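Sharing a structure, written as structure tokens. Questions coming.
What you see is the complex with one protein chain gone and the rest in place.
We just call them A and B in the order they show up, numbering each chain from 1.
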Amino acid sequence: MFGRYSFLRETLPIIGFAAAYLLFSYWFDSSYYKLILTLVPIWATMGLAWNLLSGYSGLVSFGHASFFGLGAYTTTLLLVKFGLTPWIGIPVSMVVGGLSGALIGWPTFRLRGHYFALAMLAYPLALLYVFEWLGYQEVAIPYKRENGLAYMQFADQFGYVVTATLMMVAAMMLSRWIELSRFGLALLAIKQNEAAADAVGIDILRAKLKAIILSGAVAGAIGGLYAIVLLVVTPPSVFGMLTSAQALIVTLFGGVGTFWGPVIGSVILIPLSEVLHAELGHMLPGIQGVVFGFAIIGVIIAAPEGLFWGIRDRFMPVYSGRGREAGSSKVLEEASLHRTKPTADAPVILRVSNVSKNYGGLKAVQNVNFDVPKGAIFGIIGPNGAGKTTLFNLLNGFTPLSTGQILLDGQDITGLRPNEVCRLGVGRTFQIVRPFMRMSVLDNVIVGAISANENDDMARQQAMEAIEIVGLADSADRLANSLTNKELRLMELARALAGKPKLMLLDETLAGLGSGEVEDLLHVIRFIAARGVTIVIIEHTMQAMVRLADTFLVLDHGAVIGLGEPADVTKDPKVIEAYLGKKWANRA
Amino acid sequence: MGELAIITENILQALAAGLLIGCIYGLMCAGLGVIFGVMRVINFAQGDFMMLGMYSAYYLATSLGLLAVLGPFFGPVAAAIITGPILFIIGIFVHRYLVTRVTGVQVAGLEGEGHFAQLILTLGVALVISNGALIFFGSEPLSIRTPLSRTAWEVGPLFGDAVSIFINKARFVGAAVSVLVAFGLYVFVTKFRFGKALRAAADNPQSATYVGVDVDHAHRIAFGLGVAITGIAGGLVASYYPFQPYVGIEFVIVMYAGVVLGGMGSIIGAFWGGLIIGLVQQMSTLILPTQLQNTAIFIVFLLVIFLKPQGLFGRNAERT
Partner (left out) sequence: MLEIENLSVAYGGLTAVSDVSVTVGKGEFVAIVGPNGAGKTTLFKAISGVVPPRQGRILFEGKDLLAVPAFQRAHMGIAHVPEGRQVFPNMSVADNLSMGAYTEEGQRRHAEILDMILSLFPILAERGKQLAGTLSGGEQQMLAIGRGLASAPRLLMLDEPSMGLAPAVADIIFERIIDIRVKAGLSILLVEQRVAEALESCDRGYVLETGKVVLQGPHQTLLEDKRIRQAYLGM
């Protein structure tokens, strides 16, 4: 999905679709049908606005009516109170929408999960009451007999269809451009695994704010047009639950996270609901709500990501590219043997001084001190619950320290956020690998390179290099959902490597692999180290670690109980006691 | 009457109204609290289930003659209480055939571990129920009219001759019954074996399985129970508040505000949260225009979410 936005490949289909739509609409004479044909692109655009935030980044918003309503009122009141033409009013609405996006997003993004959804729900309802209280229960657009065009009042209804379609085209192009850009990739990474995205250098808050500002802007603009088309604005019609719900529903039905989704959903559901309302409305009032409800229930059970993906997944091949599993090349094996361990006077790349982490009374990490020389493979081991992952989270910036200091190449990185630590040259892998299933290995790995590279081509190149280093070059085009466990681990390594780190923190990379697969990974890790990257690795599988690491740090109950070469450390009675128990240590 | 007397009277009147309404809101929130506490599901349709409770109580009282048989005091109460089991069955049905499709093991792979899917599903259910009710019942506002809804007890004169508070009889009965039902719920979850099992399933589902609790079954019962309790509260509201098929949305924010304020996961906390919300809503009319009384609720809601997300009685803000 990450790629260049080429005019031919991307814009032409959109314009083609729009042209076909307009051609189709032109045949209808009745103003009633023309209204429906106007509403379709309007709701498609609203869905696209919702998609920009919630579809691409996974932050589900039930409150997009806030932006829509503010946009509607802005355009209307500017016209009614100041006589300002909607041709200017709608762009102003766009700005208002964007600003309110920033205002709402800034505090609300601090909230997690359910709380975020509930807060977003509250904003439009609150605005509804405020606007009613302000006296704007019903604001009507005055009819401009002369010079109607200057006030966006078309003699022929078709004019509205065209305007709405043009706005939809703009929103579609914006969405597609985002999908292909590094910004879109960052949002996708955030959606997959926010912590991993942070560790790979993505500024999470900035990305989310950018998304909500764009989302709010589009919603505000289309809200303005909606008011002009309907000629009257009331608080429930623009701030009400149904507005937010409708944006969500057309997108969900058509396909989340793709710019065709809201369009498909709108094209199917809007005419359906309007026709139902017209034909059956007097007998069965509210029938369109029932139909929408069932549509939503059906979609979420049968194809939870929407029609677009449901259909595409069924017909698309599981993987593209050759199906040969990545093997361990002889070249890697030999190259890895050429690695030289750092000498005693090698510079220190990571200095951990007196680091502790307390959770209330619990000392998760206690007064840990160690130096890691440049070019070393440094192992951290210890029984379950010893504090190894906590230590990593401290090094990375995910968890704030209680005491102590961490120096990276002489620079104090204590207290920095994970994405800042990453940009200073620290890469990290995680235990639970969550790749982008529908994307290729290359696209998965590029996420690791984008924060280190301004230039997209450079990012792609660095990603390819990383993929070659880990031995997945043959699989670069394969989709991630076809990879074996070992290959997923290698891909995770490549992603961390793509940012060209000086230091890599590997969190249980070997866990659960068979002995042959472990061998392959050991070669890769040694190869990476041979190229000058310092490695700090947590592992449980001792047999592999004793052969891999130059030095071991042994943790137990958060404290260091051993530090040195494997041969010495494994004979240390304190270490034996920690692993096997006191009585065993006496026996040794 | 002096200025002070008028102000005092207004404050006390608002306080009284707030307490009465708060008790009923409390019961409403307790119902949602059961569902959210045990299942961690945001049920969008809770307001609409409550609306069904209102209609159920109305028809029980009028068409099925409970009002005629049992009189103005017990008629509406009986109607509300009997609504409970009716909504319980509806809740079980909805859970069994719909909610289970988006909860449980098979959704672990979906994005956000299925929470998103649950939200959307309940949104769909809400749309179907509210619009279906419009088709079925029509849009005319209804309420259970009894002499009680129009009369009030006078408390006072207090403070000499200056201050009197009026307590609407129907609301008072509603509040009293709410407290009783809420107390019953409290006893159930603290003293009864199955009630404790529900709390255990909420607290640590895996350990609950280890001690022999059928967690899926517990979820189903919790959903039915939560819907039933909110339905009973609705039935009580129906005796003094006119309702129509879209009334649910007005109460959704009240319910969530109460549950969040009380602490997500605490059933009894939800009751207290609802009570406070009722007080806030009524007391806010002293300083804000009536139209904005719900805005006061939003403000409290947002303040709680931002400043003390775990609420008054709650546990960790977000259990994953």
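Points to keep in mind about this one:
The working rule: contacts are C-beta pairs under 8 Å (C-beta built on N, C-alpha and C of every residue); 3 or more make two chains touch, one makes a residue touch a chain.
Bear in mind the structure is a predicted one, so any value in this text is a computation, not a measurement.
Note that the absent chain touches A, B when the full complex is taken as a whole. The missing chain, though absent from the display, is touched by one residue of B:L98, B:V213 or B:V260; that residue is B:V213.
Taking the complete complex into account, residues 193, 196-197, 199-200, 203-204, 206-215, 265, 315 of chain B touch the chain not shown. Residue positions on chain A in contact with the hidden chain: 362, 383-385, 432, 485, 511-515, 540-543, 545-546, 557, 566-567, 570, 575-576, 579-584, 587-588, in rising order.
Assume only the chains that are shown with their structure count from here on.
In the complex of the two chains, the chain B residues touching chain A come out as 42, 98, 101-102, 110-112, 115-117, 119-121, 123-132, 134-135, 139, 245, 249, 252-253, 256, 260, 264, 289, 291-292, 294-295, 298-299, 301-302, 305-306, 309, 317-318. Across the complex, chain A meets chain B through its residues 58, 60, 62, 107, 110-115, 117-119, 121-122, 125-126, 129-130, 132-133, 191, 241, 245, 248, 252, 284-290, 292-297, 300-301, 304.
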